[in-house]
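Our next item is subunit A:
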Amino acid sequence: MISISNLHKKFGKTIALNGVDFNCVQGTVTALMGPNGSGKSTLMKSVLGLVIPDSGKIIVDDADILHGFDYRNKIGYMPQTANYPQNLKVVELFDILKDLRTSETDDELIREFRIKEIYEKKFGQLSGGLKQRVSAAIAFLFNPKILILDEPTSSLDPLSAEIMKSKIHKSKLEGKLILVSSHLVSEVDEIADRLAFMLDGKIVIDKMLAEIRNGNGDVRLGKSIANLLNKI
Partner candidate 1 sequence: MNLISANRISLIVILFLNLIHTSSAKEIRVCNDCQPSTLSQAIAMSEDGDMIILQSGYYKEHDIVVDKQVSIIGEGNPVIDVGLKGNGISIIKPNVLVKGLTIKNIDVNYLSELSGIKIDYAENCVIEDNILDLTFFGIYISGSKNCKVRGNTITGVAKTESSSGNGIHLWKCSEIQVDNNRISGHRDGIYLEFVSSSSISENYSTQNLRYGLHFMFSDGNNYTSNTFDKNGAGVAVMYSKNIVMKGNTFQNNWGDASYGILLKELYDGVMENNVFFKNTIGIYLEGSNRIEMINNDFIENGWAMNILGNSEDNKIIGNNFVNNTFDISSNSSRNYNLYSGNYWDKYKGYDINRDGVGDVPYRPVSLFSLVLEKSPESIVMLRSIIVDLLDAMEKIVPSIIPETLIDEQPRITKSEHDKHKQPS
Partner candidate 2 sequence: MSLKILKYVFFDLMRSRFVLTYIGILAFISFGVSYFSNDEMKTVLTLLNIVLFIIPLVSLIFGSIHFYDSGEFTEFLLTQPVSRSSVFRAEYLGLSLALSLAVVAGLLPAVIIDRLSVGNVYLLGISVILTFVFTGLAYLASSMNIEKVRGIGLSIVIWLFMAVIFDIIVILLIYLFRDYPLEKFIIILTSLNPIDLGRILLLLKTDVSALMGFTGASFKNFFGSSIGMLLSIAALFLWVLIPYLLAIRIFRRKNF
């Protein structure tokens, strides 16, 4: 479980997070939406410990994340685009990760994402799509309780995107917490239970999808969101 309270972050004069209160629970897929620069990435990075907030609290499973890095054992993360060192082999990266992580790898997953055949390849030899596939696999590799996925399908090939979506669905059923950012309403519609919409460093909409749909009586999710935004 992730619980964020009153989170503030400024980069110089730019306000990136302006008092974010936000909770995610296990067994749900929360979609994080919002225009560029609204604070989605900063929020995700804050949870990962990459960004150190000016004030506020982030609690992951009852522990303040400022108190250590062990909590990241529970998190699987997939960056929007990952640039790995050219000379690094996929298997070497997996080795490094195995060294850092405490839990066991989910070998089924390597088969699922068809990683085996590129095991011995260097990242320099991989296409963007393949790299992204490795990133996706890494997020799930250690069977984490929490998944933070930054635009997970945006540069995946269609097949891998489908695998990803089904993986997200499966993980939800397994009781995992999934936080996924996306630009695609259709995708959100397909995979998410809940929507958090960010504007100017704040979460302006935080509702279950069902609630959004029902409240507006409109079948199309995009339209419903637009309606909600207009009311702010």
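Before moving on, here are some points about what is shown:
Basically, a contact is a pair of C-beta atoms (placed from the backbone, for glycine too) under 8 Å apart; a residue touches a chain by one contact, two chains touch by 3 or more; residues count from 1.
A quick word on the picks: all candidates are chains of the complex that A comes from, given by their letters.
Predicted model only: the values in this text are computed from it and were never measured.
Looking at subunit A and the listed options 1 or 2, the chain it touches in this complex is number 2.
Of all residues in subunit A, only 9, 11, 45, 48-52, 68-73, 75, 77, 79, 82-85, 87-88, 92, 95-97, 99-102 touch candidate 2 in the complex they form.
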